[in-house]
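Here it is: the structure, laid out below.
All protein chains of the complex are present and in place, except for one that has been dropped.
All chains are identified by letter, namely A, B and C, in their written order; residue positions are counted from 1 within each chain.
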């Protein structure tokens, strides 16, 4: 029992800071930014699981994030338009009747379900096709990247259905609460932080389970695992789907928090930036992934407020340095410091 | 996992500390802060930086002339990073944290759409300086670029006058070209013109041989081009090497201005028409001063273009409204703005009280071998802005509301 | 009908562009397993070399040297610590690509620059302009040169030996470090050559590389690891597919179709068209 408490002490400390201190100390604008970073952290958690533990470098996580975001945005747009009404962008795109694809998203349950299950379903289809054929490593990375590129083109092209490059924006209320209110935003922040916390605990549990061991084994010796009687394709597909579901949920939270979803959020570059964040934080530790997303999110904001041009240099340089000098990221560095202290 | 556990609290504490650490010093009583929100990095920086520069020039000039209400204007520049949520985020920061009096910013429609709810939510003012697809009139945005009836429709009038009856539509796949082409098709149907084809390519597309083949095979009298950015370079290069010339098949562009010409290569585009409200060569006293001042500040090789001039105007128009209102308070400025009329580089512009767009003169120009654009046609007088095209019977039904 | 027939040479010329941008990757990715995301920026470096020199023909060898030298520096300074970890090279070189893009922006300015096409490339035969024919000829020359290099020179054969069995090659007295350096030099140099060719048809700006990098990798993936004939067939196939898909639908849909076809193709040939057989268990 004492061990259990001790083991969860750091987590509890973070939870207190995130759930109590942050809403009290930060002004609403900054709290909103933190909520945004936490959305990215949820995606990063999924990447940490798929890449750090499972060895699947997914460069298309933005795709799942985007699908979740679009599902949520569609629900918000429909509640706003009211029964029989059309979302604003359809009006100026000349769409006269609500497309059938949109109909289910009027229900919050279905929309949220789609935000999570849609990405998972896509991940299962892609995973089955790709992993069953033993396409892996670099090939998998490139294919997910191409998927991100293809989906962006598809979304942009279907303007009447998706809002095109503009995406969807201008949301007013969520479950009857005014999104412009600071109290709503605070509530959204708490929900996001809570979801991240729960997902973190669940993912940690999964990684420490026998499935987690199996996943590491698949990462380190996929072919060997076959001869232990497991189907690595299944293990990978399941993991990929879980990480996709997390990204989808993150996208669904992102939309009311930030107030926009557009194809630019799910393309090649944002997907890569998230992977970078995970690498900087430390891909081998789930907490590293979360940390990386928050740190990189904050760094991006801070740097673009100070000197915009420098951001690309800094991001690039930071990344080269992390890869060459500290491949285990910040988590690895902190771990080294800790070991040095206890030794 | 053992390694990583202590890092989480450290990280969050850091993030919190960092988030809370930038309290702003109290604004000086003798200064008025204004926000400039353009992409300074990313793909759009290429265009937006020049608009920001023009806006800074206007702020400088106003300050040198004594400022507004006896106070100096202090620009607070933020980077939209060519990323639409960032525009929304930075707009929020400018309004809530920096408490700016107004914001000049945006370029793409997507960035404007992303900022719009922010400005409406906090009842703050945005001045948007680029021609766009219309169908919008937010009470908290002033539009200083052209709407469709001040650029697209005059462009079509010009083609009609030139006897070009068969047109081919080429555009990047996003909101502006799609909306523009819808208007063009309605116009064509009402004016006895024929649309032979309508093609879209993804943003950043550079392989145009198939599209050029389609265009060449269709044999149109003219091409109406709404391609954006780098795609124009590839399109014009590949069109030229396919043997298409401005004489046989003019390509009327609405997103190619003076700055883009060098990158496309003058050889590839000289002779083709463009539609705007302003050119560097526009002959007004105000323009002579503007071009001179701009080159003096940023270098003799720099060119001025329509969106830059619209951004430059925006600052002056806002300053004028503030003077008239006697305060920078948003509702008072909004009330004072309608009817304000200034002689700007493009000629006389007047703020329309109904939709907060400008009366603007439409101009068609031909790209010259020296890279500048020579006006060959204009609408004579400033056109009343009509973002919903209510005054055009053939446009009924283009937009439901 | 003519339009339809025209799409055939157009498809081949698109294929030639794809082949040119991917040729260097068959070296760095195919031969060495390095996913070089900065490949696009080496292409960009080639294009800017053409801009600085102003003469297309002189620019070809110069761009090869410039981009090759950049590749050499990248390989020595960073990539060589990452052999056998392709995914890490991907992330590392992405960082490099960001820095190079911003560097180009600072050196040459954000707007596109213009590289004048030589007058002897004005005009064309049928649907194909001379500049397209030039690119096709360049692609063919590139393939022939690479083939000769790999199969007819001692260095090339060493490269192949290292690809097939690094450890065995090392024990047979081949200096694998030097072979790696040289391979990276040639692969990056080929990107530079592609950059010069691209000035004929597209924009020359800091973002140039980003327009081609995904397509280039798809060619290598579809063609099979490190296989020259695979890359040639894949480039031609994807070029034709692109050409006809765009002809029948539009440019946006064509890209999606190409992606779907590649996924489908990998169901049949998971390792691309041609693979080296290896009994190493991973």
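In this section, contacts are C-beta pairs under 8 Å (C-beta built on N, C-alpha and C of every residue); 3 or more make two chains touch, one makes a residue touch a chain.
Just so we're on the same page, contacts and distances are computed from a predicted model.
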Name per UniProt, for the chain absent here [options: "Urea transport system ATP-binding protein", "Dihydroorotate dehydrogenase B (NAD(+)), electron transfer subunit", "Heme exporter protein D" or "Dihydroxyacetone kinase, DhaK subunit"]: "Urea transport system ATP-binding protein"
Which residue of A:82, A:176 or A:229 touches the chain not shown here: A:229
Residue, one of A:206, A:299 or A:333, that touches the chain absent here: A:206
Absent-chain interface as seen on chain A, which is shown: 205-206, 208-211, 213-214, 216-217, 220-221, 223-224, 226-232, 234-235, 238
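The definition used in the following text is that only the chains that are shown with their structure count from here on.
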Most remote chain, CA-based centroid, reference being chain B: C
Distance from the mean Cα position of chain C to that of chain B, given in whole angstrom: 36
Residues of chain B touching at least two other chains: 173, 200, 202
Touching two or more other chains - residues of chain A: 153, 156-157, 309, 312
Interface residues, chain B side, partner chain A - complex: 1, 3-16, 18-20, 22, 40-41, 78-79, 81, 83-86, 88-90, 92-93, 96-97, 108-110, 113-114, 116-118, 121, 133, 135-136, 173-175, 178-179, 182, 200, 202-203, 398-401
List of chain A residues in touch with chain B within their complex: 7, 10-11, 13-14, 17-18, 21-22, 25-30, 32-34, 36-37, 86, 91-94, 96, 153, 156-157, 159, 164-167, 169-171, 180, 204, 207-208, 258-260, 262, 264-265, 282, 285-288, 290-291, 294-295, 298, 301-302, 304-305, 308-309, 311-312, 330-332, 334-335, 338-339
Residues of chain C touching chain B in the complex: 2-3, 6-7, 10, 13-14, 17, 105, 110-117, 121-124, 127, 129-132, 200-205, 207, 210-212, 242-243, 246-247, 250-252, 255
